[in-house]
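The other protein chains are all here in position, but one chain of the complex has been omitted.
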Amino acid sequence: MIKILLKQLTILILSFTGITIIFFSLAQLVPGDPVILHYGNLTPGTEQYENAYQELGLDESLVRQYLIFIKDVLQGDLGRSTVTNHSVLEEFFTFFPATIELSLFAILIALVFGVGAGVLAAVNKNTWIDNLVISSSLIGYSMPIFWWGMLLILLFSLNLGLTPVAGRISFVFDIEPVTGFMLIDTLLAYPKYEFAAFYDALLHLILPSVVLATVPLAVIARMTRSAMIEVLSADYILTAKAKGVSNFKIIWVHALRNALIPLVTVLGLQSSVLLTGAILTETIFAWPGVGKWMVEAIFRRDYPSIQGGVLLIAVFVILINATVDLLYAAINPRMRRPE
Amino acid sequence: MIEVKIYKDIPIPGRWRQFNRQFRQHKGAMLGLFFLLIILIASVFAPIIAPYDPAEQFPEFLRKPPAWTDDGNREFIFGTDDLGRDVFSRIIYGSQLSLGLSAVVVFIAAIFGILLGAIAGLSRGFIEFSILRLMDIILAVPSLLLAIVIIAIIGPGLPNAIYAVAIVLIPHFVRIVRASIKEEMNKDYVVAARLDGANKARLFTHSILPNILPPLIVQVSLAFSTAIIDIAALGFLGLGAQPPNPEWGTILSQSRDYIQLAPWTVTIPGVAILITVLSINLVGDGLRDALDPKDGS
Partner (left out) sequence: MLLTGKVKYILSTTTLVLAQLLLAGCDQNAMNVDAFDTTLVYCSEGSPDSFDPHTVTIGVAFDASARQVYNRLVEFKRGTTEITPSLAKRWKIRNNGTVYRFYLREDVQFHSNEFFQPTRNFNADDVIFSFMRQKEKSHPFHSVGNRDYSYFNFQGLNTLIKSIKKIDQHTIEFELERPFSPFISVLAMEFTSIMSAEYANVLEQTDRKNYIIQYPIGTGPFQLVRYQVDAFIRYKAFEHYWRGKEPIEHLVFAITPDPSLRFARVTAGECDVMSNPLPIHLKALDEESSLKIVTERGLNIAYWAFNTRKPPLDNRRVRQALNHAINRDAILEAVYYGSALKAKNPIPPGMWSYNDEVKYYEYNPQLARNLLFSAGFEDGFEIDIWAFPEQRSYNPNAIKTAELIQQDLKEVGVKANIITYEVGTFLQKVKSGEHITSLQGWIADNGDPDNFFNSLLSCEATIPGQNSAFWCNEEFDAIIKDAQVISNRARRAKLYQRAQQIFKREAPWLTIAHTQQNLIVNDRVKNLTIPLTGGIFFSGVKLEPRRESDMRL
């Protein structure tokens, strides 16, 4: 276990160094004055410009500049947005909880419905249920979600009037951002609006998280199905059957537990897919998360925000992957055996 | 005449025939192939099939609904858009862009991916390690975000979108090629070839490549569907193809403003993307099952 931990740690450090090097090199490729790129519209010749020039170490070697960059990053200084002049790190963390909330909700939906559908299909292998699950998961997997989101808004919000069109919560509610997670913050605000704000936040979550869940749901359903089919034909299941263990218990306890092990890896891989989806989903639903923030930053050419944002997202994904690897090692008995 | 058979005479089908038979049994794949062929024909013969030029405007037919609705007009099967352009013609011409661009993207990604994967697979130590780490990093950034960032740096537009999406797809090829090479290297036929004194490049092109073709083909189909979706997504965000290009994602982003008044200008391009991607995925599934029967369901 310690060996795995150490290995993950080395990979983590190396990946981080790699990312920063890549980012530093990319910054060299961006056309234009690097001072203006990092500090916004400064006029060359002014004192502010010269200070900024010094701070970036532009008169020194590239290696020195990189070290300055790394030092700043490690100290948590990712610069300031050239548009809003806010600290990039602070701004990232005002948007990040919204993305996490949405993604967690989406994962929850994907897991519940995906695993359910997968098990259902595996148990009823080669019946119409199975075919239904297979074909709809294929459709889900092929779905351009930006279009899917628009369709759902058209249907549920505009035609049926069941769900809100966009945003995290109705603007009538003045919720102080304590944790940044709307569901928690609305509860913390209790009893200001009783539970109305909480319900409202929940209602706002439904459509975007369904859209975001579509692709992972399809992947999970397919994975679960094939893993279940394999497990169900394993000897120990057959033994259990012979012993007279109830069908329900066999499927949902014995078989599913083992079928879910490979799912952990899939979930890890899905974190990147999910964040990609979040960019589109947040854009469509005006969801104030990091995805939308990044797209806006790009449109506004806010270089420090782009750089800081991508760096943080990448680090986040790498951390998730490392955690998943460790988790996999922890729950998979095969990985624990000494070599 | 009496024929005595000493050995059982069941001919072992050739690789191609076996593949063909497996693939044909896969109903979904055949369906996907059928649709894919239709789309392919539509894009190749677009000038013949499409009734109008994709940019031609009919000011007297603004926002005509599709032909099957009450207000529809037979002249415009899928209706017209906000400038009075024929949606059907734009979709047909758009398929050229979607398929063509994705093909270019996959080609670029496959070439670089196979090359890097081969280098990584045939070498050890630092080179292999750094290639793999680089790929991990690319994978760590959400694909669309990476594409967007690349575009932010090199500027928006179609060619840049192609590079961006291609770069994002490279790591998958690298991983597959490298993993397959590592696996094949220890097999007897390769060891034999090595003992014969074949150099690494020769070993790769003559002995290994033909044997890792199946997973590569499957990866190409996967990359193809990803490329179509990503290019459309970039077009949708306004970073890919620029109007009046009839690229499907670009059409979608433009018709978004009319979603309440002319919903067909939103639904039809979306359905086109969905069907195309679905067909490719179906074919991909079929290919995987047929090429690697033990993995099938």
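Letters are used for the chains, namely A and B, taken in the order the chains are written, and counting of residues starts over at 1 for each.
The criterion applied here is as follows: a residue touches a chain if its C-beta (ideal position, glycine included) is under 8 Å from a C-beta of that chain, and two chains touch if they have at least 3 such contacts.
Being a predicted model, the structure only gives us computed values, none of them experimental.
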Discussion item. With the missing chain put back, one of B:44, B:67 or B:83 would touch it. Which one?
Written reply: B:83
Worksheet, complete the sentence: Which of A:132, A:269 or A:326 touches the missing chain? It is A:132
Worksheet, complete the sentence: Sole touch to the unshown chain from A:11, A:166 or A:245: residue A:166
Practice prompt. Over the whole complex, note the residues of chain A touching the chain we left out.
Written response: 39-42, 48, 83-86, 91, 94-95, 113, 117, 132-133, 135-137, 139-140, 153, 156-158, 160-168, 170-174, 177, 193-196, 199-200, 202-203, 206, 210, 284, 286, 288, 292-293, 296, 299-301
Worksheet item: Which residues does chain B use to touch the chain missing from this display?
Response: 55, 57, 59, 62, 82-84, 156, 238, 242-244, 256-261
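Definition applied: only the chains that are shown with their structure count from here on.
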Discussion item. How many angstrom lie between the centres of chain A and chain B, each centre taken as the mean Cα position?
Written reply: 25
Worksheet item: Residues of chain A touching chain B in their complex?
Response: 11, 14-15, 18-19, 22, 26, 29-30, 135, 138-139, 141-144, 146-148, 150-151, 154, 158, 225-226, 229, 272-273, 275-276, 278-280, 283, 291, 294-295, 298, 301, 306, 310, 313-314, 317-318, 321
Practice prompt. Would you pull the chain B residues touching chain A in the complex into a rising list?
Written response: 28, 133-134, 136-137, 139-146, 148-149, 151-154, 225, 229, 232-233, 236-237, 239, 249, 252, 256, 259-260, 263, 266-267, 269-270, 273-274, 277-278, 280-282, 285, 297
